[in-house]
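Heads up, one of the protein chains got dropped from this complex, but the rest are sitting where they should.
Labels run A, B and C following the written order; every chain starts at residue 1.
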Amino acid sequence: MNTGAFPLVARDSGTTIVEIGGVEIGGPELVLIAGPCSVESEEQLRASARAARAAGATILRGGAFKPRTSPYTFQGLGEEGLALLRRIGDETGLPVVTEALEPGQIPLVAAYADAIQIGSRNMQAATLLRAAGASGRPVLLKRGMAATLEEFLLAAETIVLAGNERVVLCERGIRTFDSYTRNCLDVGGIAALKRLGRLPVIADPSHATGRRELVTDAALAAVAAGADGLIVETHPHPTSARSDADQQLSPAELTDLSERVRRVAAAVGRRTSAIER
Amino acid sequence: MNTGAFPLVARDSGTTIVEIGGVEIGGPELVLIAGPCSVESEEQLRASARAARAAGATILRGGAFKPRTSPYTFQGLGEEGLALLRRIGDETGLPVVTEALEPGQIPLVAAYADAIQIGSRNMQAATLLRAAGASGRPVLLKRGMAATLEEFLLAAETIVLAGNERVVLCERGIRTFDSYTRNCLDVGGIAALKRLGRLPVIADPSHATGRRELVTDAALAAVAAGADGLIVETHPHPTSARSDADQQLSPAELTDLSERVRRVAAAVGRRTSAIER
Amino acid sequence: MNTGAFPLVARDSGTTIVEIGGVEIGGPELVLIAGPCSVESEEQLRASARAARAAGATILRGGAFKPRTSPYTFQGLGEEGLALLRRIGDETGLPVVTEALEPGQIPLVAAYADAIQIGSRNMQAATLLRAAGASGRPVLLKRGMAATLEEFLLAAETIVLAGNERVVLCERGIRTFDSYTRNCLDVGGIAALKRLGRLPVIADPSHATGRRELVTDAALAAVAAGADGLIVETHPHPTSARSDADQQLSPAELTDLSERVRRVAAAVGRRTSAIER
Partner (left out) sequence: MNTGAFPLVARDSGTTIVEIGGVEIGGPELVLIAGPCSVESEEQLRASARAARAAGATILRGGAFKPRTSPYTFQGLGEEGLALLRRIGDETGLPVVTEALEPGQIPLVAAYADAIQIGSRNMQAATLLRAAGASGRPVLLKRGMAATLEEFLLAAETIVLAGNERVVLCERGIRTFDSYTRNCLDVGGIAALKRLGRLPVIADPSHATGRRELVTDAALAAVAAGADGLIVETHPHPTSARSDADQQLSPAELTDLSERVRRVAAAVGRRTSAIER
């Protein structure tokens, strides 16, 4: 790969540590981001956030604008969801990250959230990338379902070129011929992204597997391969979730994941002091 | 596949013929859409449009807002490109179709163009789909690089649900393990889309192959499989094109494609009176 | 692609016409090979062969050794199936092609059949390729489910290097992320193989789609893209077939396919005198 194609994010230009609401990603500390797939209600979000914090997560995730495959399924609470994220984030002391689906939503999302997520379906939406870059907020960029590593790095370059080097890459599984797992977590890709680029790399084992019973093993694999953090879906009652019911972890499962992650992180030389709080 | 998931575009609800500036897609007539990848200049666009019309094309394509993989390559002329499309379209008597990259561009694109294209990278950009649906303009929806047929039909359903049933599906090749061709034209998918859905289906042999010498054979295959039309890139001087230089046809190559398409179309019972003009 | 990697089968060394029992593949005449997925009984094979011949097929296909995914499904009649193929082929005047699964079966298969098929699962089984090459019989080499065009041509090179240039390539669909169709017929690959290599290229629309209602459209696409022939599964009672029940054509459907293929073939300049008999 010609790393000259993405000079701003290439490895030889250094290492970037991205700070989100006081939490550093890409430094010695492994970061756990957790929360529900969708913000459904104040109660559901509060329970998820408390479970996340109890498990050692230091950033809260949750979708207010949901990019669903079908127009007939739950599309998110919109601005009401953003407001809930801000309130519950402040209440629990967790900075929040949530997705914007189009450039026009960036100011609104930036007003409520500490970081802006660009989802897999929009990884190559150039105007959205530029708007996120111009917002000044840190950006969590998820890899497209069929995006090559080079395309992923070029998307990150687009954001940085817009004036914002606070970009976190998120490997969330790629689409293959086998649909037993929802996607295939590309651990070689995680290792390669760390060598090719200067940006932090986290992993999303929830979307990578799509199956609750496999999420923790995939999370451990990502950490072993060098991920700087994890973003994990959790819900107080996963099976009744309004989206991604098959892959969200219960609070107890999240705590178990966190404990096991802590041990693997230590084995590869990562601190997890937040998780161990 | 459960066609109940997309009731508005399912086959059993009838057959939709989409009219773009007086040209019907999905009826007995095979439609040829042609033009440059990007609008580069008035001269280049005029030459492309004349070549398209001479070859029997009845709709002009051309990109003003270009969704490029790298932020360092030509991103299109923007509104200037839209104005050129309108002027040259009127001059040559061809309605024009061009891409909008985000919801905020829809009014502008709708003001200049006869139809709005949603590109592969945005096939699941729900807010863009809804905005295009609400615009009243016909929509040319390209299949995502790794979108299943069901996801493709659900994206179309999203547009129709927003109040606009004038949607044309475009199979443009899917991403596989083999990169010799840029993508793989899914001819079985074309045939399946015609059976599963009620919308017209066209094919883009330029992006499907990414290689000039293979475009015509892929075009013939698409027509034989039942496509209602073709969208083909052409440029007066392909090798000096500012984007997609490898896959654009010269005017002579486009004329040859058109002549060969005419024969295969006749063999599968399609009229091509425009092409034969 | 570096065509120097497969000098014996590269295009610049000429054009190979492969003759199987008096039938030429790769010449001006489009060839139809048809027959059941598996040889099940004398009655079933005779009915299939007569239907094939009536539809214009000039070569009979049928599996005696079946490469099944599960060890619990029908594995074929073995040598009894080979003997039936020979008898019914002679009775109907059709040369026969059937698969060998391992080098040790080559002499047996060569003793009964006019051509030896190497299946997709064995495309890179080097010892089998060499044994087939050394047999002196023409070889029908099917593309592996995830084989690149270059790997396909290198497999053919292996056979030719073993002393046998009578190799026919068969594109039978490649595996992608979408499982609505069993595989994806690579029509761009057919066109590319004709340009890169000197060997005849046929297509298998039955395995490429896996759905009876899509087989004919895929067959037409393959012919339009330049295929030299087709290999199609047919069964007197498809739904009761012991293998591939979903994709075999009834005699009436095969006749319809043949008639439609004849017209598309004519449109791309191929003769089909056998089919028109």
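Everything below uses one rule, namely that a contact is a pair of C-beta atoms (placed from the backbone, for glycine too) under 8 Å apart; a residue touches a chain by one contact, two chains touch by 3 or more.
Treat the numbers as computed from the prediction; the structure is a model and nothing was measured.
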item: Contact with the hidden chain (one of B:Thr15, B:Thr73, B:Ser179 or B:Thr239); value: B:Ser179
item: Chain not shown: contacting residue from C:Glu29, C:Asp114, C:Glu157 or C:Asp217; value: C:Glu157
item: Touch list for subunit A against the chain that is not drawn; value: 1, 146, 148-150, 173-174, 176-178, 180-181, 184-192, 195, 208-209, 211, 213-214, 217-218, 220-226, 260, 263-264, 266-268
item: For subunit C, the residues touching the chain missing from this view; value: 5-6, 65, 67-72, 75, 101-105, 121-122, 124-128, 145-146, 151, 154, 157-158, 161, 175
item: Positions on subunit B contacted by the hidden chain, ascending; value: 146, 175-177, 179
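Rule of thumb we're sticking to: only the chains that are shown with their structure count from here on.
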item: CA centroid of subunit A to CA centroid of subunit C, Å; value: 48
item: Between subunit B and subunit C, centroid-to-centroid distance (C-alpha), Å; value: 34
item: Two or more partner chains touched - positions in subunit A; value: 146, 175
